[in-house]
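Yeah, one chain of the complex is gone here, protein chain that is, but the others are all in their spots.
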């Protein structure tokens, strides 16, 4: 009997990063085939090339903000759509080889972003100890395991994988940080509306006064709430920006569909990045009565009667 | 051979009013059957009852503003739609029986509105001469013809019809006034779009801050210009207003249709009053590129592809 | 000892109109000197000329809408300001000389507006009986008293004054109508803010798309509710409109003052028509916290510190 081949997942590697932990939280243990990618760009390229079915990449972090590589990687190149979002608490540990004590640490290694998010805590606990850059938090853990440095700032999953032990837990300067990851595929059938969905898109607007206001107005007049807005430089046009937006609702719903079609008309370019179930633990605001699908349907029928002269 | 029966016109009478002159300017001499109605309400009632096919009634005057009887007559009762607008310069004459001289005039009779529009001029030319009310400017002319008064303020057509001669032409205080009349029918096939049309409607809005702003915004986001807005009290609800609006464009056009459907969703009530060729000697503003029908069509197709997962 | 001379009131006459009743409801019996004026224009002219201190004129009616003569009379000519508003229920009676019975009535006389507001009721109670125009409801009552006609539609005060008795009470087609009168003076010290005031103004806007939207936005961004908006043709420029507006709040309050100054900047012309206590039995909506005077003051101080480099 023919079998559906297992889903092939590409995630931002190497093994032991938060991305792998996010994938594990989203997909059952035995499900699919998982392969680390060297970069966000590589993970997305694997999906575009058909070498993977789904890429899991970080989109934004509650402390650091958006992840430019993902923003730009979704905006440029062949179309990809988000089919799911996953939120993962980001908890850094200071990890070392077994037997190492805090007083033994003469250098700490990690990815520059992780060093930035733990700078104050490290300065308090390891005053005067220098930091060294690594290409990822997992690479830092591996370097420590291989004896190349004394301690790494990394994810708990990386410490475990490389046989390190935590010298200190929760070393982030702002505890409680959460990273939002997205699962991304080539375009295909959309996830069904659940009543609690988000829609993502990128709009490139003309360089004129009020252009962003016009974009926001298309959502506002249709009773749609935005949950995120991020500006990004368009890389080939100096100081022209695109706006990356998440709104509440699903493109299959009338108000969202009409808003997107309106943006398609008024913006220089609109890229649809998917409609998918909301997973941040919050629920969408109630849809105003006048923006519900039933009201759109009824209004459409009324308009058809007007146009047919049946008032 | 069967013949189409002639169109039956009802107009705001009596004979000799500006309404009759407007009808004559709109309809070829031998065309149709024309009957004066005692009031705007009676003219509209004749059409509603099927006793007439078309009513010609005044909608607004460039000096006096809107005509409440017409505004309210179109808003309440069974639906009627405007199929055409006609503009007529309003030129009052001071008319008397042949042989009467200005110095002979001891009283001037006319409809109170006409007396109001000529008060300053009459005071200059006939200082101290009292004015008497009549139920219409034509009735005033007839009264003078019958010897009941010395002079009437009336339309040139009334002076002619009742055998009077002008003692003075153009006695309006604000010369150049124009009255806008509309031809009104029971709902039926709409006039074809001409590219230079107006659409009329009445919107009843909830009694809340920003309700009118929301109405205007539905037009603005779709690039539609308004040419008239008039508030009217809703007669059965104290200090709740409806708004009577004219916008550029035809309901058959996408931007106008979508705007009307949106109003139907967000307003307490919307009454469509017709789409018809503009006839005020001005042309519509250019439709912004992003609001043209072709762009709506293309955006709709794009949205359909998104929803089908074909991005 | 010197005495303040009594206030001289001019009201829309003749004696026995609703305007006199409104003045009686607003001013204590022995207070001031009251003189009827032949028209709204005459009442306003008396104040402008210094022949009267206050004019009482009708501004709008809950059934008929605004009163053009008052709207235009306040908009054109030397500045006048509203210092007070008065609401009067409009209750028409059908009045006749004592001894007359309903069956005796062969003609009904009144002002055309009053005949319009009672047309349906008269048709039911006096089918086939013709109507005759008078220059005011009070003139109609006097004409009946003098034997010139059988019955008048007039105010109860007019029936009483001319010795008539009511054949029927409350003959209005839409019962419960209310007329809003305003007391108008030459500019001078404004009434003190009461916390429940209205401000009236007239704005002339350029003939361009979105001009009215811009006007409304100046109120909306400052949390100010409108209670009335009325468009009027500007009498000397074809199809250019001015907007007559009432908003909640007093010009002495920061949000209202800033909004008016903004309109003064963006409109072709703005005429201030007064701030005065609200008297329609409703209370103003709560002022949003961010629009309260204290917040404006605090924000102004903050800005002054910024500009002084004291952040």
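Labels A, B and C are assigned to the chains in the order they are written; within every chain, residues are numbered from 1.
Methods note: a contact is a pair of C-beta atoms (placed from the backbone, for glycine too) under 8 Å apart; a residue touches a chain by one contact, two chains touch by 3 or more.
Because the structure is predicted, anything quoted here is derived from the model rather than measured.
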* Touching partners, among the displayed chains, of the absent chain -> A, C
* Which residue among A:163, A:188 or A:210 touches the omitted chain? -> A:210
* Structure fact -> The one of C:123, C:165 or C:303 in touch with the missing chain is C:303
* In the full complex, which of A:25, A:135 or A:194 touches the chain missing from this view? -> A:135
* Structure fact -> On subunit A, the omitted chain is touched by residues 39, 41, 60-65, 68-69, 111-112, 116, 119, 131-135, 174, 176, 178, 209-210, 212-213, 216-217, 220, 225-233, 235-236, 238-239, 241, 280, 282, 285
* What residues on subunit C make contact with the chain left out of this view? -> 79, 81, 187-190, 214, 217-218, 221, 251-252, 257-258, 260-262, 264-266, 272, 290-291, 295-296, 298-300, 302-303, 306-307, 309-311
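In the analysis below, only the chains that are shown with their structure count from here on.
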* Asked: Chain contact graph: line, ring, star, complete or other?
  -> line
* Asked: Cα centroid separation between subunit A and subunit C, in whole Å?
  -> 60
* Asked: Multi-chain contacts in subunit B: which residues touch at least two other chains?
  -> 217
